[in-house]
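This is the structure, below, for whatever I ask next.
With one protein chain held back, the other chains of the complex are shown just where they sit.
Moving on, here comes chain A:
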């Protein structure tokens, strides 16, 4: 604010027009006030006690494990998928790119329903898994990982696809003239070049997985220790009238998100 006034250059009115300033402040308030409210109402005295309670620690452990697993899964599948979208030359690529990004705008609950229909015991793939291997996914920790990957992988794919597109392909050409196979070129030239993009995408993916709620509760349910992650724990706390607990969990998640987003904002904006 003060900067907007003092940075006025000679001959130019650099003040922010009121017409822009007022709605900007309203928007800012809309985004920040609820979070500030949480901090205001937080039971700071009971904080350590609540944070170290069994249910929170269990949920935290589960959240970190599942979000990390979902991120690993997303990197292993998402990087090759991003490569395909960026470099592949096949019909329907635009359609495929659209499909991959659908989970970004789809309500996660719908994602959960879709997962249930596909992987549920009566589902197309789930039924086969059940008959063939006796495997049942819904309401297991595996279902949590799958839900998180479904919702979070598109973030990684978009970031990495941008990095692949931004990478100078002439390096790959030079590597090829030096006798490198396509796989060697990918491993030793392309991948190192897009590594910052992969790292950014993975962190974003992890953060999104950590906050996943809708798909998880639909497809995996809310069982303490196996599927009840931090957001579900907060939801349960609210339902049980334990506002203090809900606030503590919320603040915890907000801090993690802020740290990650502030650290990545520059890169994320650039990648887009």
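Keep this in mind: a residue touches a chain if its C-beta (ideal position, glycine included) is under 8 Å from a C-beta of that chain, and two chains touch if they have at least 3 such contacts; residues count from 1.
Methods note: contacts and distances are computed from a predicted model.
Undergrad: I notice the complex is incomplete. Of the names "Phosphocarrier protein HPr", "Pyruvate ferredoxin oxidoreductase", "Heme exporter protein C" or "ATP-binding cassette domain-containing protein", which is the UniProt protein name for the chain that's not shown?
TA: "ATP-binding cassette domain-containing protein"
Undergrad: Any idea which of A:29, A:57, A:99 or A:178 touches the chain not displayed?
TA: Answer from the full complex: A:178 touches the omitted chain.
Undergrad: Using the touch definition from the top, which of A:107, A:192 or A:239 touches the missing chain?
TA: Once the missing chain is taken into account, the touching residue is A:192.
Undergrad: Which parts of chain A face the unshown chain closely enough to count as touching?
TA: On the side of chain A, residues 168, 170-171, 173-181, 184, 188-189, 192-193 touch the unshown chain.
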